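With one protein chain held back, the other chains of the complex are shown just where they sit.
The block that comes next holds chain A.
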Amino acid sequence: MAEPKDMITVQDLHLYYGQQEALRGVTIDFRRNEITAVIGPSGCGKSTLLKTINRLNDLVPDVTVTGTVKLNGQDIYAPNMDAVELRKEVGMLFQQPNPFPFSIYDNVIYGLRISGEKRKNVLDEAVERSLKAAAIWDEVKDRLHDNAMSLSGGQQQRICIARVLATQPKVILMDEPTSALDPISSSEIERTMLKLKDDYSIVIVTRNMQQASRISDRTAFFLAGELIEYGPTRDIFMQPQKKETEDYISGRFG
């Protein structure tokens, strides 16, 4: 069977936090080996959408999800789906760099260790490969056993990228991964992302319009829990079809 062109397909997704509806019938597809940017004003449900894709919302009490989310054609909210296994396929990067207060090495191999990998050569090799892919190998190769908290914010975020890559997920979700970083660190991360595109499908939430236009292939604009407009990034930014989109990207609100 040929792999479907879309890595993730979301259909008529509603999500309620208690009574409050945070996603109001979202239908959207994320393509394989592309970077999709998700933009929209604060509180429109961007983080919520990301967390439905790795089922991190399961941890919030009182959450109700209806509709379907498929990863590679597989319904991830199906009763027999194991959320823990799913999260090994769908990595996530957070707004605040959040390395564990352990050594760089232990951070990177965390995902492998919890899957039961013990062989030293496999772990060593994974550390080198992941750190190289996250473009931070040269900076830390001589201090792999130092505490990851001793690195700068930008370096920490790349350690987090390496930590995600080590488990070889199919999809990487990024929730404003550079908003806590300075411009130089941000551009390092952006460069890293462009390299990762060949092997991974990336969904990135960002508030930075330039960033979205620089790195993404497609852009989705959300407002109040609804998908307003979705298309190739160039079209969204150059000739938005909807008035709300135009207002938002030209900075008239949000």
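Methods note: contacts are C-beta pairs under 8 Å (C-beta built on N, C-alpha and C of every residue); 3 or more make two chains touch, one makes a residue touch a chain; residues count from 1.
Everything below uses one rule, namely that contacts and distances are computed from a predicted model.
Only one chain is not pictured, and the protein name UniProt records for it, out of "Acetyl-coenzyme A carboxylase carboxyl transferase subunit beta", "Ion-translocating oxidoreductase complex subunit C", "Phosphate transport system permease protein" or "Cytochrome c oxidase subunit 1", is "Phosphate transport system permease protein".
The chain omitted from view is touched by exactly one of A:103, A:130 or A:178, namely A:103.
For the options A:8, A:56, A:181 or A:212, the residue in contact with the chain missing from this view is A:56.
Within the whole complex, the absent chain has one touching residue among A:44, A:123 or A:164, and that is A:164. Only one of A:14, A:32 or A:88 touches the chain withheld from this view, namely A:88. Along chain A, the points of touch with the absent chain fall at residues 54, 56, 59, 84-88, 91-92, 94, 96, 98-103, 110-111, 113-115, 145, 147, 160, 163-164, 167.
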